[in-house]
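Only one protein chain is missing from this complex, and each of the others stays in its spot.
For reference, chains read A, B and C in written order, and residue numbers begin at 1 within each chain.
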Amino acid sequence: MTFEMGEETREVQGMWDISTYNYLVDGAGIKLLVDSMKEKKIRGIKCPQCGTVYVPGPTFCRKCYIDIDDVVEVGETGVVMSYSVEMADVRGNPVDEFRVTAMIKLDGADTWIIGTISGIDWEDAEVGMRVKAFWVDNPMGALTDIDRFEAI
Amino acid sequence: MSAQQERIVANAVVPLDFTYNYRVGQYVERYIKGLGQKKIMGVKCPGDSSVVVPPRKYCGRCNAIMDEWVEVGPEGTVENFTVGHVNLNKGAVEKADTEYVVALIKLDGASSLLPGKVQGVSPTDVEVGMRVKAVFKDPAEDSLEDLSHFEPAG
Amino acid sequence: MQRDIAIVAQAQIMSDAIGIPRERMLFDLVKGLFDSVGITRHDIETFVLNSNDFEVGHTIANVFEDTPVGAYMKDETHVEADGLWAAQYATMRLLSGNYDTALVVGDSSGASTFRPYLVMDYQLNPTHDRQLGILNELSTAALQAKAYMAKYGVDEDQLNKTAARLLRNAALNPNAVRSKADATGGDVLASDYLYEPLRELACYPFTDGACAMILASGKRARELTDKPVWIKGMGNSVDTYYIGERDLAVSGSAKAAGVRAYKLAGITDPAKQIDVAEVSAKFAHQEPIISEALGLFEEGSGGKVADEGLADLGGSMPVCPSGGGLGGYVFTANGLVRIAECVRQLQGGAGKAQVSGARTALAHGQDGFCAQHNAVMVLSTEEG
Partner (left out) sequence: MRNVGIIGVGYTPVFVSKRKDVNIAEMVSEAVDAAYRNTKLTPDDIEAITFGNMQTFEGVNMPHLWAVDHMRALNKPYMRIATGGTTGMSTLHSAYYHVASGLHDVVMAITWEKQSEGDSQVGLSGIVMPEAMVMVQHGMDLFGGKGMGAMGGGSTGAAAYQATSYLHHSGASPEHIDKMAALERSNAALNPYAHLRKKTSVADIQATPFISWPLRFGHTCPTSDGATVVILASEDKVEKLADSVAWINGVGCACSDPATGNFIEGQITDPAEQEPAKLASAKAYAMAGIKDPAKEIDMAEMYNGFAHQSLMWLEKLRLCKEGEAHKMLDAGALNIDGELPTNASGGVFSTNAIGASAMNRPAECALQIMRKIEGGHQIPKKIKNAVSHGWGGMFQYVTVTVLGDEPRHG
């Protein structure tokens, strides 16, 4: 290429002030979920029309386009649908300990959740493996009430 | 809307802001350097001969590249102005301590009007047609703000 | 135009504190619209969404709008400009013959979620104006008002009267977020100056809301409603960004947009042929500037129009019987709201604000500082 860039020019700054926004987010599904987790249960919402079970539960079914509010409980066991192994941090530096995170389809749910799989060598992870949630001793109603998933 | 299901609205405030770095480009770069020497530089369109300040590459009326640099001002005429009673702080309206003048100024030799603040005169005494001159920062800071404001000429 | 396209139905919501998430607002609105027409989301062949990342506060604003508007696994696209452009794009998609039905939906939450004046700051030239903090939405609008007053000898009382008319009209509009049934120029005068001559009541109120409408090609439109509102013409045009290089007292781009739309619609004398207009004015003074550019009134007649009530509901050319932007300005979706108000008029559903016998209407949308970018749509009860 014969193109040569011109002389460098200075930089000036500008902001996108994210902190000035007041976002309104639908919190019903996640509240239902964490409230149930306090009892070591996992609850979502089922669409009565197509039968899809969403975890966490939305307020409407995206397929049937109707309001939904049938609370259902799903299993604490499930199947690994996909996974990855974190080998570098977000800055790209290698990490000391590889972490296996997986997309898990809990038994009875149609949407997936993401969780960490502990207690296995990363090379043994595979799609289709069955896993089970392990709870903390004193759940408080938070997403961290599940401590980890382990292979069954 | 379903009656049974509790409607829960989570208010989320995200405590961080994103910063961007804008390259000013060749035209604004040269303009800023000029301000440091107390010169206001515009560019002339080869199509309609208009002189534009702040300078930029393209004249949209003629779709021509403006590449002839022309010094304009430092004196000019107030063509239009408004008196500000508020300040906007990140978009929030705040009552200004003192009223201030934002004007569109036709610098001598320029065709376009340059937005600027007019100081050193009571807002009630500012009028269209008033002659003003540019006030530069001394010493210069090598920034756009080296053209600090305008004040009555003479 | 190569096919007849009509607006079948519209729905809108406006609030000064919506209180529900955007997704839920959109679902309720669009679901209600489908139900009112008796169709499902599967009857819509293309979805044209309309929002702005900086208003929503999300990168790729349309990502979370898809499922609430029923677009799951459907054909969808997104216009990031005022809603009038989204409606124009949907019309083009139908005109191509590639589709027979379209949903257009826009939303914005300027009362609850974002700060409209700050979002306008992000529109400033980042290499110059944004660095200096001299120009902003209010100071530029004030300069525009001054330019108009100076050029045509219009005074502040007359601008205040214009604002008062809009606030009175807004009282007839159940969707408006700000109104005053007995508003006078004196009420506007009593509100505070922001930048002279802009007073608070002459500026748009921050508004949450959304607007949706169903468009369809000729045959399909007649199947879906017995009151189709036909799109007869449309156009848009843009001025330079630099307010120091524009005659702010007039709007060249609104004029050019109107010329394009009128040519398609066969309108030669807009002041006679148009029965009602919904103009997007963020500030009272913008209404005469834009109305004049569109040929609804003589150039520079804003003072006379205000004094003689020519733009009033019973006047020679009713402008914004809805109250327009002063009754509620759903930022990016505002152009859609203007179209929706024209649809209400032409379907005879505008209630107390009904312009009797309205057959041809004009809707207008704008973007940018001092209405840099303008778009127009001409609507009619008559096909062909």
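The rule is simple: a contact is a pair of C-beta atoms (placed from the backbone, for glycine too) under 8 Å apart; a residue touches a chain by one contact, two chains touch by 3 or more.
Source: prediction; values computed, not measured.
*Asks:* Using the contact definition given at the top, list the shown chains touched by the missing chain.
*Replies:* Hidden chain, whole complex, touched shown chains: A, B, C.
*Asks:* In the whole complex, not just what's shown, which of C:Thr101, C:Asn236, C:Ser280 or C:Thr381 touches the removed chain?
*Replies:* C:Asn236
*Asks:* Using the document's contact rule, name the residues of chain A that touch the chain not shown here.
*Replies:* 1, 3, 5-9, 14-16, 18, 21, 23, 25-27, 29-31, 33-34, 44-45, 54-58, 62, 81-92, 94, 98-99, 101-103, 110-116, 122, 127-128, 140, 142-148
*Asks:* Considering the whole complex, not just the chains shown, which residues of chain B touch the missing one?
*Replies:* Contacting residues on chain B, toward the hidden partner: 10, 12-14, 18, 20-28, 56-61, 63.
*Asks:* Could I get the residues of chain C that touch the absent chain, sorted low to high?
*Replies:* On the chain C side, contact with the omitted chain comes from 1-2, 23, 52-54, 57-64, 66-67, 71-81, 85, 88-89, 91-93, 95-98, 119-120, 122-127, 235-242, 252-253, 256, 260, 264, 367-368, 372-373.
As a convention for this text, only the chains that are shown with their structure count from here on.
*Asks:* Report the inter-centroid distance (CA atoms only) between chain A and chain C in whole Å.
*Replies:* Distance between chain centres: 40 Å.
*Asks:* For chain A and chain B, let me know how many angstrom lie between their CA-based centres, rounded off.
*Replies:* 47
*Asks:* So, what's the distance in Å between the C-alpha centres of chain C and chain B?
*Replies:* Centre-to-centre distance between chain B and chain C: 29 Å.
*Asks:* Identify all positions of chain B at which a residue touches two or more other chains, and write them in rising order.
*Replies:* 1, 7, 9, 20, 22-25, 28, 90-91, 144
*Asks:* Quick check: what residues of chain C touch more than one other chain, meaning two or more?
*Replies:* 19-21, 24, 115, 118, 126-127, 131
*Asks:* In the complex of these two chains, what residues of chain C are touching chain B?
*Replies:* Those in contact with chain B are residues 19-21, 24, 28, 115-121, 126-129, 131-132, 134-139, 142-143, 145-147, 150, 192-198, 240, 242-245, 248.
*Asks:* Can you list the chain A residues touching chain B in their complex?
*Replies:* My answer: residues 6-7, 9-28, 30-31, 59, 67-69.
*Asks:* Across the complex, what residues on chain C touch chain A?
*Replies:* So the residues of chain C in touch with chain A come to 18-24, 27, 31, 34, 40-41, 54, 57, 67-68, 70, 72, 109, 112-115, 118, 122, 126-127, 130-131.
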